[in-house]
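Of the protein chains in this complex, all but one are displayed in their positions.
So, subunit A:
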Amino acid sequence: AGPVESKNEAAMSELVPESRQKPVVPMKPTGINANLLGYIGIDTIIEQMRKKTMKTGFDFNIMVVGQSGLGKSTLVNTLFKSQVSRKSSGWNREEKIPKTVEIKAIGHVIEEGGVKMKLTVIDTPGFGDQINNENCWEPIEKYINEQYEKFLKEEVNIARKKRIPDTRVHCCLYFISPTGHSLRPLDLEFMKHLSKVVNIIPVIAKADTMTLEEKTEFKQRVRKELEVNGIEFYPQKEFDEDLEDKTENDKIRQESMPFAVVGSDKEYQVNGKRVLGRKTPWGIIEVENLTHCEFALLRDFVIRTHLQDLKEVTHNIHYETYRAKRLNDNGGLPPMTVETEENHESNL
């Protein structure tokens, strides 16, 4: 019986793969504080980093969601001071409202102060415009997830591109109708579903239809409703990194948001200055005047202070959540490529 037994043992050991030998070198060193006795130049890394990022340029993808006629295109044009969206000049009555929600992404390149930005504005015509609007957020959620999917596929490649093209939605401006009462069920449903996958910034559109008191009351009510429904809009409380962030963001969350905005791409002469505004029989509404509306706050918030943070939250949190979920659903494997037309064409 001797020789037969040992042969079985050999067969068994072949099945269990030999575990990789662990390296015998230290891997995670511990930190020790060291005192510098003179200037070295470590802080020049800031300049080096700044130069590099300026050379590569930035991507920014912003989505606008809201019913037709709320001034989405105008607002985007006002934000970026250029004809980003060609619709805004005059409501073209010939254009049909689409039967379903369409997703239209248009990319532009803008440059300012040596910084090049690839701006993509994603419009969602048809949202909330049908008779039956149930599940009309689904195409939007699908689009956002598709962008995460695209990025994941690129990231998972063996031979990867130096810079993976970023088409993920960094910011979603949701336009609330200035009814003055409260949020509509559609608003709540949309924000409830989408705040889990993308940064949502709620915006009260066409705020020039409300007086100051009506505006303040409306904002308070909207904030309350969002809180009651557990909707976490950007900047989300749970992602505040430190006390400084928290105090700054708390102020924005509890006082300024949702921003009540007015958009315009026409200029008028006011007090000797040319300003963007809307001319009415009872006066000129200055878009960038903080006493008239909160457009300037929105612009500073989205572009001048939190643009990078919007991108980082999208990348480090929303994308990672999507990736973890995808990998878990597939048993730790990246998602399957469905042989679509796109793939087919690329092979020709």
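Here is the rule we use: a residue touches a chain if its C-beta (ideal position, glycine included) is under 8 Å from a C-beta of that chain, and two chains touch if they have at least 3 such contacts; residues count from 1.
Throughout what follows, contacts and distances are computed from a predicted model.
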* **Hidden subunit of the complex - UniProt protein name among "Striatin, calmodulin binding protein 3", "6-phosphofructo-2-kinase/fructose-2,6-biphosphatase 4b", "HBAD protein" or "SEP10 protein"** => "SEP10 protein"
* To do: Pick out which of A:N135, A:T179 or A:T305 touches the chain that's been left out of the picture.
  => A:T305
* Quick one: say which of A:V115, A:L212 or A:L290 touches the chain that got left out. => A:V115
* Contacting the left-out chain in the complete assembly, out of A:D43, A:E134, A:E213 or A:E238 -> A:D43
* **Footprint left on subunit A by the chain that the document does not show** => 1, 4, 7-8, 11-12, 14-15, 23-46, 48-55, 58, 60, 79-84, 106-115, 117-118, 153, 156-160, 162, 241-242, 276, 299-300, 303-309, 312, 316, 320, 323-324, 327-328, 330, 332-337, 343, 346-347
